[in-house]
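Excluded from the complex is one protein chain; the other protein chains are retained at their positions.
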Amino acid sequence: MSKVVANADEAIRNIRDGAVLMLGGFGLCGIPENCISALVRKGVKDLTCISNNAGVDDFGIGLMLQKKQVRKMISSYVGENAEFERQLLSGELEVELIPQGTLATRCLAAGYGMPAIYTPAGAGTEVAEGKEIRSFSGKEYLLEYAFEADYAIVKAWKGDTEGNLIYHETARNFNPLMAMAGRVTIAEVEHLVPAGELDPDCIHTPGIYIHQIFQGASYEKRIEQRTVRKA
Amino acid sequence: MSKVVANADEAIRNIRDGAVLMLGGFGLCGIPENCISALVRKGVKDLTCISNNAGVDDFGIGLMLQKKQVRKMISSYVGENAEFERQLLSGELEVELIPQGTLATRCLAAGYGMPAIYTPAGAGTEVAEGKEIRSFSGKEYLLEYAFEADYAIVKAWKGDTEGNLIYHETARNFNPLMAMAGRVTIAEVEHLVPAGELDPDCIHTPGIYIHQIFQGASYEKRIEQRTVRKA
Amino acid sequence: MALTKEQIAQRIARELKDGFYVNLGIGIPTLVANYIPRGIKVVLQSENGLLGIGPFPEQGQEDPDLINAGKQTITTVPGSAFFDSAMSFGMIRAGKVDLTVLGAMEVSEKGDIANWKIPGKMVKGMGGAMDLVASAKNIIVAMMHTNPKGESKVLSHCTLPLTGVRCVKKVVTDLAVLDVTEAGFRLLERAPGVTVEEIKSKTEGKLIVEGDVAEVAF
Partner (left out) sequence: MALTKEQIAQRIARELKDGFYVNLGIGIPTLVANYIPRGIKVVLQSENGLLGIGPFPEQGQEDPDLINAGKQTITTVPGSAFFDSAMSFGMIRAGKVDLTVLGAMEVSEKGDIANWKIPGKMVKGMGGAMDLVASAKNIIVAMMHTNPKGESKVLSHCTLPLTGVRCVKKVVTDLAVLDVTEAGFRLLERAPGVTVEEIKSKTEGKLIVEGDVAEVAF
């Protein structure tokens, strides 16, 4: 039973309308570009997307927003996206904003089989409304539940045929957390190698969490805020 | 302000009688040998030791037990140690047994600033007695609190002068978790290298968690159950 | 003829499916690794932080940094991965491990298991057993049908302190293969030459026998 599939279209072929997806990445860094393109091609609709950000107008999750494939975004920050703003204001798109650390830890909880976690983020703010609040050592914490997602779609630098993954620099971000949290997890990698080529001490995501893996056809890796040193 | 100290004796010099210590390792694999020897030399007493195991009679934490330095062990498994058994039966030593995954996750909770976590381990057993029980999706979980330890003492394979650590094979085990969980964390390593020599993508414990680091004088790395293939 | 420990392991190995991630406990369960059916691929998890356990090392190749949960020296297979104990039990709790095989002192007809403590004896601890039984989605127990005194270990209720409740799915003993069902132990197979009557007499818990019960074939 091989986890290796030929390409993004094959990897996402079972994703249906109405699915709950997790998509790795921070800004445009470490996003599963090839799977996003395939989801746009497939035209699957009514999606709930759990992702720290929502891409920009013409890249990342922004491409799915353009095609109105997303019903709900669960994110920590959704700036810099005009179409997103239009759909939000028109009521076409639902948005749930979550503190970034809470987003990360709710993924971790799912991957580690913890039904819920306590975090102080948002205590005393409107984020706490309707949530269970509990004091530990005199400090308030919110009870936040593990995510349940049908699919997690992540992007790694290197992967092997067992599904073991290694990420590169800050393109790691949410990817290893979401990889653990999906009922089914699809990984796209820049370099797919045979089992045994990766150093077992340096694996970030063990293959047990990965169901399908493929080498992405190409990566644009667009830069959102190109910033350079003053000469 | 350098984190590098000369040796184990210097690293543990501030540890006082009655301290709560975490000690990394699983069995005799990945234990902080040099620090344990230094603690025996220092003769510090009345210690509470959080460690998955208690060593064997003449190695690991067993050496501290021989000198009656330990008041309480918090472990998941304490077999194969005659002096341990003697002290336990005589009432000289207190033991708290905790499921191994709970032990690991209570360290993680401390390192990740989560006051408590929910785990199903021990639900319906005597481990659950006196603990808060809560159902999520029809399954019972116990509320288990983050550990509070004065010192965590861990052993890594390589470390750099910033305190970044890389572990080797299954000698990783509890070390990265305890490294995050100590109020003060002391790391001993087989190879101490200048900052910049370790691959930043392969760091298991970022230096922010480490307060003191040194290269151990020597490592015996004793094998507890030498098992070989039948010829 | 009662099954040998090797045969118990061999029978359990037939429960393995291609692509399974499996955690094998100490004792008989460890032997299951020797009988993985040809043509299927199974990855063995060691809860001290490894996916991809290989065979024991050759003499002289023992590596003190590379042990299993029984503290034995081991090797790895290509494609293995190391991780810390929190991730290890995390993947167990999250149901990513497909099958767990454990030894036991007692199993009840409700699927309760006792395997860590005997009152009056020195208690060594539960290690990872409580985490495994509370979380694994599929637990098979490998054990002798009776204790050295000849008393049944397949009970209506466990008498020893529990390791976990309502978690065991199947029991393979030296005498029988049993499914744990809502109604009690269902006898699936019997050891070659062992009669249903003998199994009944050595099973204190409720035993369900339907039709002819085949012998375990090797």
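Which chain is which? They are A, B and C, in the order written, and residues in each are numbered from 1.
Throughout what follows, contacts are C-beta pairs under 8 Å (C-beta built on N, C-alpha and C of every residue); 3 or more make two chains touch, one makes a residue touch a chain.
Just so it is clear, the model here is predicted, and its values are computed rather than measured.
Looking at the complete complex, one finds that the omitted chain is in touch with A, B. Only one of B:L89, B:A195 or B:A217 touches the chain withheld from this view, namely B:A195. If you put the hidden chain back, the residue from A:V78, A:I153, A:L192 or A:I213 that touches it is A:V78.
The chain that is not drawn here is touched, among residues B:A38, B:V78, B:I153 or B:M180, by B:M180. Residue positions on chain B in contact with the hidden chain: 1, 110-114, 160-162, 164, 180, 194-196, 198, 200-201, 203, 206-209, in rising order. The chain not displayed touches chain A at residues 26-30, 52, 75-79, 85, 88-89, 97, 99-105, 107-108, 119-127, 157, 167-177, 204, 221-229, 231.
Note that in this section only the chains that are shown with their structure count from here on.
Touch-path distance (fewest steps) from chain A to chain B is 1.
Here B-C and A-C were compared by C-beta pairs in contact; the pair with more is B-C. Centre-to-centre, using mean CA coordinates, chain B is 29 Å away from chain C.
Residue positions of chain A touching 2 or more other chains, listed in rising order: 112-114, 200-201. Residue positions of chain C touching 2 or more other chains: 76, 82-83, 86, 89-90, 92-93, 135.
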